[in-house]
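Not every chain is included here, but those present sit where they belong.
Chain nomenclature is as follows: A and B, assigned in order of appearance, with residue numbering initiated at 1 for each chain independently.
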Amino acid sequence: MIRVQENDFDIGKEVRDLTAGRTDIGAIVTFTGTVRDSAKDGAIASMTLEHYPGMTEKELARIEKEANARWPLQASLIIHRYGRLTPGDNIVLVVTASAHRHAAFEAAEFLMDYLKTNAPFWKKESSGDGENWVDARQSDDGASERWSGPRKAAE
Amino acid sequence: MKLLYFAWVREKAGIDREDVDLPDDIETIADVMAWLKTRGPEFESAFEASNVIRAAIDQTHVKHTTAIAGATEIAFFPPVTGG
């Protein structure tokens, strides 16, 4: 399941909804990305996430499908927020549920690595010094590329 | 052809979307960007560092060398930073 939304999410509720009534799950991994107050040039007052409606949903669905093809997941969820956020706010939630923990961990890392390099979002930070578009990080391209080699071992 | 611009490409171009008639000799994404640059100082500035600009055809990531034949929507934007 994927959702692109302006409003916040509750990790506990999302996990409960995703796994309710299931007894075939042994491991649930969640990743939550939050706005960190760590701009190079001073404190961030806010961060605005712009996205490409339509393509965003398409990319998230494609990435989720790829994760489900690579790992035996019982359930998965991606929620990505857009709009104006302030430090401490949630940005993204990824949930992966599997029978075994290694598959759940790896699939969650894979989803995050691909979101960083493929999901059409752009971040503008506002601080006392003005506004600044956040650069995509080269380390994120590297993190994404590690999944293109031979498949890592998964239970 | 529907063109979309995001983030600082949008800010520099001063427009977020438009419908344009592309010249017949335009074949690839790179050709579109080269043509856009000729449309005035805003577009020249937006596409000056065209090597870092990414593109999508009909909401799918493509390369600069990708042919635009059959496209209905082309988007230009900086490298994405999801997550």
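What we mean here is this: contacts are C-beta pairs under 8 Å (C-beta built on N, C-alpha and C of every residue); 3 or more make two chains touch, one makes a residue touch a chain.
Just so it is clear, the structure is predicted and the values come from calculations on it, not from any experiment.
Participant: When only one copy of each protein chain is drawn, what copy numbers apply to the whole complex in this file?
Facilitator: Full-assembly copy numbers, per this file: A x2, B x2.
In the analysis below, only the chains that are shown with their structure count from here on.
Participant: Please tell me the distance, in whole Å, between the geometric centres of chain A and chain B computed from their C-alpha atoms.
Facilitator: 26
Participant: How about chain A: which of its residues touch chain B in the complex?
Facilitator: 33, 50, 52, 54-55, 58-59, 80, 91-92, 112, 115-124, 133-137, 140
Participant: If you look only at chain B, which of its residues touch chain A in the complex?
Facilitator: Touch list, chain B to chain A: 4, 6-8, 56, 59-61, 75, 77-83.
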